[in-house]
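One protein chain omitted, others in place.
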Amino acid sequence: MADTLDDLGKRLERFASEREWQRFHSPKNLASALIVEAGELLEHFQWMTEEQSRALAPERLEAVRSEVADVLLYLMQLCNVLGIDPVKAAQDKLAANAARYPVEKARGNSRKHDEL
Amino acid sequence: MADTLDDLGKRLERFASEREWQRFHSPKNLASALIVEAGELLEHFQWMTEEQSRALAPERLEAVRSEVADVLLYLMQLCNVLGIDPVKAAQDKLAANAARYPVEKARGNSRKHDEL
Amino acid sequence: MADTLDDLGKRLERFASEREWQRFHSPKNLASALIVEAGELLEHFQWMTEEQSRALAPERLEAVRSEVADVLLYLMQLCNVLGIDPVKAAQDKLAANAARYPVEKARGNSRKHDEL
Partner (left out) sequence: MADTLDDLGKRLERFASEREWQRFHSPKNLASALIVEAGELLEHFQWMTEEQSRALAPERLEAVRSEVADVLLYLMQLCNVLGIDPVKAAQDKLAANAARYPVEKARGNSRKHDEL
């Protein structure tokens, strides 16, 4: 990965600030915008089989990449306004999930697997 | 931010691989899981005013942080299986948005502001 | 309301059947399509204040109406394939909610109010 998220977060703050968009960027609104983008991401896959979703045509992959970017940009902005470090939060969650789904019990079992 | 996403991505791959969960982790399924978590994130804010969402109680903030982590973990896993670099994708999108919403025109105007 | 949902459900079944779309219409796919449309619905409101969302311009209201229709059409199709009567399900849920949120306790209190 070319960069840490740090720099991206700072650039996003400047981007919103220059445009005086901070007043629109309440956590409530950013969480809405995030799920709207997550819907645009899912839309690409909704009629595909799982196999088809694993073998995207190049133009489709590019479009998916653009939606991934939108989701990440809103997630970063939400973290900015709430003072959350998303990578630290994810690391903590991954550690908690490792304790919750021990390898021997979880292997190959989707039932245990509702939250990671 | 304590870390780049690189390391997190690698740990997630190992996590899924040890549990033999890769077969569940088609892009289609991961995009579904991502939006489900985005819904759990939004749920915290759905009855709040925007002002309330800017001033979360500590326990609420902690719960929100945990949902942010889930969203990021699924986004990273989706990027893993599709070979997308999310930070690079976000940087590209931010550059495109800067061209699309020039500062002078976009200032304070939410109408222009449907996609960032 | 001009009609019961019964007739609409039957017309939707014929619509999908004539186009040989039933094989795409697994419950999994229809639930995905439903949330994608719910995202398009929410998109209209994401940067509005609550007050603005209560006073939509006529063209906006028309666009919202079209998204409402999409959500209902997928909900009906999901009910068709799963054999669920949505109105009966909603009546049962409303009765359960009435027991869960008694008037005296719930009055004006959004905290109690996480699920209806």
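Think of it as A, B and C in the order they're written, each chain with its own count starting at 1.
Criterion: a residue touches a chain if its C-beta (ideal position, glycine included) is under 8 Å from a C-beta of that chain, and two chains touch if they have at least 3 such contacts.
Just so you know, these numbers come straight off a predicted model, no measurement behind them.
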| item | value |
| --- | --- |
| Residues of chain A (touch criterion as defined above) contacting the omitted chain | 32, 35, 39, 43, 47, 49-50, 110, 113-114 |
| Chain B residues touching the omitted chain (full complex) | 24, 29, 32-33, 35-36, 38-40, 42-43, 45-47 |
| Hidden partner interface residues of chain C, rising order | 1-6, 8-9, 11-12, 15, 18-21, 24, 26-29, 31-32, 34-35, 38-39, 41-42, 44-45, 48-54, 56, 61, 64-66, 68-73, 75-76, 78-79, 81-82, 84-94, 97-98, 101, 103, 106-110, 113, 115-116 |
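Just so we're on the same page, only the chains that are shown with their structure count from here on.
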| item | value |
| --- | --- |
| Centre distance in Å when chain A and chain B are each reduced to the mean of their C-alpha atoms | 2 |
| Touching two or more other chains - residue numbers and ranges from chain C | 32, 35, 39, 43, 47 |
